[in-house]
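With one protein chain held back, the other chains of the complex are shown just where they sit.
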Amino acid sequence: MKKKLNVGLIGYGFMGRTHSNAYSQVNHFFDVPYEPVLQVVCGLEENVAKDFAEQWGYKSYTTDWHKVIEDDNIDQVDICVPNNMHAEIAIAAAKAGKNIICEKPLALNAAQAETMVDAIEKAGVPNLVSFNYRRVPAVTLAKMLIDEGRLGKIFHYRANFLQDWTISANVPQGGMATWRLDVKAAGSGVTGDLLAHCIDTAMWHNGQIDSVCAMTETFVKKRMHVETGKVEDVGIDDACTFICRFGNESLGNFESTRYARGHKSLYTFEINGEKASIAWDLHDLHRLSYFDHSDESIVRGWRSVHVTDGDMPYMDKWWVPGLQIGYEHTFVHQIADFLENLAEGKPASPSFREALATQYVCDAVLASAKDKEWKTVKKA
Amino acid sequence: MKKKLNVGLIGYGFMGRTHSNAYSQVNHFFDVPYEPVLQVVCGLEENVAKDFAEQWGYKSYTTDWHKVIEDDNIDQVDICVPNNMHAEIAIAAAKAGKNIICEKPLALNAAQAETMVDAIEKAGVPNLVSFNYRRVPAVTLAKMLIDEGRLGKIFHYRANFLQDWTISANVPQGGMATWRLDVKAAGSGVTGDLLAHCIDTAMWHNGQIDSVCAMTETFVKKRMHVETGKVEDVGIDDACTFICRFGNESLGNFESTRYARGHKSLYTFEINGEKASIAWDLHDLHRLSYFDHSDESIVRGWRSVHVTDGDMPYMDKWWVPGLQIGYEHTFVHQIADFLENLAEGKPASPSFREALATQYVCDAVLASAKDKEWKTVKKA
Amino acid sequence: MKKKLNVGLIGYGFMGRTHSNAYSQVNHFFDVPYEPVLQVVCGLEENVAKDFAEQWGYKSYTTDWHKVIEDDNIDQVDICVPNNMHAEIAIAAAKAGKNIICEKPLALNAAQAETMVDAIEKAGVPNLVSFNYRRVPAVTLAKMLIDEGRLGKIFHYRANFLQDWTISANVPQGGMATWRLDVKAAGSGVTGDLLAHCIDTAMWHNGQIDSVCAMTETFVKKRMHVETGKVEDVGIDDACTFICRFGNESLGNFESTRYARGHKSLYTFEINGEKASIAWDLHDLHRLSYFDHSDESIVRGWRSVHVTDGDMPYMDKWWVPGLQIGYEHTFVHQIADFLENLAEGKPASPSFREALATQYVCDAVLASAKDKEWKTVKKA
Partner (left out) sequence: MKKKLNVGLIGYGFMGRTHSNAYSQVNHFFDVPYEPVLQVVCGLEENVAKDFAEQWGYKSYTTDWHKVIEDDNIDQVDICVPNNMHAEIAIAAAKAGKNIICEKPLALNAAQAETMVDAIEKAGVPNLVSFNYRRVPAVTLAKMLIDEGRLGKIFHYRANFLQDWTISANVPQGGMATWRLDVKAAGSGVTGDLLAHCIDTAMWHNGQIDSVCAMTETFVKKRMHVETGKVEDVGIDDACTFICRFGNESLGNFESTRYARGHKSLYTFEINGEKASIAWDLHDLHRLSYFDHSDESIVRGWRSVHVTDGDMPYMDKWWVPGLQIGYEHTFVHQIADFLENLAEGKPASPSFREALATQYVCDAVLASAKDKEWKTVKKA
């Protein structure tokens, strides 16, 4: 008999849906020791919260997140609100002794993130930050291949996260759908939203980033603000490119933009090692490209690995070879791993502290772009 | 308030999982007028049925499918058992006035399928055969483009369904995992299992197939039978290729095999019209290839359309542009459409009668291969 | 010091250019024992022949092919005229004891081809039919891999040759540019023009084709004839699909059309063996796709081999890894091999006799389509 785990979700937007789906699906496909029970969803607008609760099977809804924290019946708080609210909620939840799952980036900036890590670690509560792309099976497979030493010494790590949805000057900032363009809600633009994913995966794959040199741009300088109704300065970075050094001396090259016409959500990485290379992209997330120099030369080439076989990460839980899974499954994997670790008393990853390390890189990137100079990255 | 729809599932194998998932997910993503309630699952082994019920939230389980049919509380019977049991169950369910969803192919052969269609139509019950690939968004988009006349006159329709999982002579026949290799359970090999999908989609896209000429092969002639424990003759077709004429005079070329080393489940089609062409493959199911001859010549080329935008079929229900869905979603779409039609009193598609048309093609294909001559296809 | 080889070229069209280029280039890249000397070019229109001679460095030109044959100074006759003139010229050249290179298909039909083979073999002259695609490095590499047994038992051979240049009803038949649409000049349509290439390569790779069943279509029934100025019936096949059995029991599937919108000259083949598979396409001719089932499962996938390294067929003669060659190089390879064989007194391949075998398949294909029944293929 599985143990019930009572969940309170705060935030009913895009991420609220992905997390709700994960809780709903995890026991259909994974044999985890807990059964998440969707107790309460919290959001700003009552009727939206009510509909969301009905759609996903939450037993109740509220518009006041404090009630979720104060509810002794709640075991786990799941934070899916804009970045500027992560800290207050997470710290309160930590004090209340809840398990915490928090969307990324952890905070508006590293200073704020540090207070969160302090609170979480003082409280000793299970915690995880939702850098979900680690759990794309192909991305997890890449990690396995690296850890097995198949690539040998790493020379290069390259990652891009390219979108094109904000090119029009008519896209507003602020509000439910476009808070990511409002610096007060988001903290930064593509750096916190997209590069944070790339950085998290890169450091997981390739270790600490030591120093960075970045360039940012805000192509559209003013946008209508949904909340004020006025045209206001845009405070976020529309695009950010940086070069860096990893602790293992490999060279990094990262770029993100929302002005790459033709790319909807193209997160790619490529890793070049002495013996082998790996490449991946989110637009075809179920494939891993792999080049093994030890292959016989006349038949050597990049292999397109269709990551759907039962011996590949997570894939024994789904369908049969050749049948791909999609985006939302990464969150199912994340919660499955979290629940496994919870039962075994092991920390989940990426933890708040790991997310702080990513935040340090983001902060260094933004500072570097502002000061036009190389910056050393603080260690978490 | 949504109307409850009580479902009885017969068969807890691979398809039992995909259908259960569809019932679980449909109301999370689609605003359909019914709430499916998973009442009972039926399967041969009691402990497996029990576990399955628990995993998917069925209220009860049974090992006797008659009980599902006889239960007045059940509104809808969902048939996910091997092909040789479809007819008896479907006919009984029709007589009992149940909605029926049946896995494909409809029957062991057309004669049997005719009796099923008779029963279903006499009973007038809502029905659908689970040719799920129609509801891959890219495949549905292809249908839209054809119906809008974008391709103009069709010259060619090509489809392949290539796998490689039975190359080893050690794969047995019969039993839970390999009944598809046992002619008594399956009726045929790749023709009914794989080509039936290609034929269903092709006739949906391109109309009736009038005549066929086929070639089949059974590469491994004898395999251990799981149920008898003896090495027995293999009665199925391991591979089948056929050429054909459509009613619109276009030329068809179809091939399926389980001996195409390197292809796990590569279902592809390509349609060449006077003005445009379309191609698709299941290994990257979220993409549609489209060539439009009216494009200016110096920038004309095959377009790789990432079918994830909100204006593409079904995709407004899922995530955001660039984030792909996977295989199981086709079943969610299928049940969503079925429930919509049910509320509106409209027939769902593909109906048993449409599946009979596919069966006629399959029968003609097998007969053609046997007699080594062209065969005319019976009309459903 | 290289031996001079005096060449007379008959036909100054598209193929006349590819052959002239091959003679010009062969000694720049290959260390062959002969130096071809471009003595004379022959074509119908004097001013065109004159210009062609000047452009390619032929010492003289003529409008009467008999003069080329009768010229004792000519060592080698190269036939690049429409198909209906191959036989007469080749037989005369054989009688005159010339080396003969002849464009494909060998003849209008097998009966005619037989007379050519008789003449050539009686005369004992060095001969080669220009099925140039064998000598794309990737295609040659495929042959090597098959011969080394890397694929194991072959199950399937599939080939397509898809074009789209005759879809418009305004394309005429006959004349210099469109004689391939005139059955009197070409003998057949896509069967002789395109499928002949596929069949030649397939039998080289996979052995004799024993029996075929085909379907053809002429989509545009009447076209203006350039020579008569009248709209006349079209006698060629616009499209042809056939299924077949090879002598090694593998299944073949071939298709060609000039009505595949979006494909300019897409010649593809795929070979599925027990242990490995190979695929190739002419649109990216410098790549070979290779799947090796013995690769470790978690990193197994189709390899995209960029056939530009020095250890790949012919590629030590060209540039450096990563730098591709193109279409015309196949003719350079062909003449290089021919000259090597000539010096060693060895027969070149494909010989007239091998081309006759291809012609037998083409004839069987056309007969099968006409009679709508399977046909056994005559052996050459």
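Think of it as A, B and C in the order they're written, each chain with its own count starting at 1.
By definition in this document, contacts are C-beta pairs under 8 Å (C-beta built on N, C-alpha and C of every residue); 3 or more make two chains touch, one makes a residue touch a chain.
The shown structure was predicted, so the numbers you read here are calculated from the model rather than taken from an experiment.
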>> For a quick check of understanding: of C:Tyr34, C:Trp56 or C:Phe242, which residue touches the chain that isn't displayed?
In response: C:Trp56
>> Among C:Gly124, C:Gly322 or C:Gly345, exactly one should touch the missing chain; which is it?
In response: C:Gly322
> Looking at B:Leu141, B:Ala159 or B:Cys362, which makes contact with the chain not pictured?
Replying inline: B:Leu141
>> One chain is left out of this view; which of A:Thr62, A:Gln112, A:Ser188 or A:Thr241 touches it in the full complex?
In response: A:Thr241
>> Counting contacts across the full complex, list the positions on chain A that touch the omitted chain.
In response: 151, 155-156, 158, 162, 164, 167, 213-215, 217, 219, 239, 241-243, 245, 249, 251, 253, 255, 257, 259-263, 272-277, 291, 293, 302, 372-374
> Please identify, in ascending order, the residues of chain B that touch the omitted chain?
Replying inline: 141, 144-145, 150, 287-288, 290, 292, 295, 297-306, 309, 311-312
> In the whole complex, what residues of chain C lie against the chain that is missing from view?
Replying inline: 14, 18, 20-21, 24-25, 27-28, 55-56, 163, 165, 263-266, 282-287, 306, 308-309, 318-329
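In this section, only the chains that are shown with their structure count from here on.
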>> Considering only chains that satisfy the touch condition with chain A, which of them also satisfy it with chain B?
In response: C
>> Could you work out how far the Cα centre of chain B sits from that of chain C, in whole Å?
In response: 42
> At what distance in angstrom does the C-alpha mean of chain C lie from that of chain A?
Replying inline: 55
>> Going by the contact rule already set, what residues in chain A reach two or more other chains?
In response: 287, 306, 309
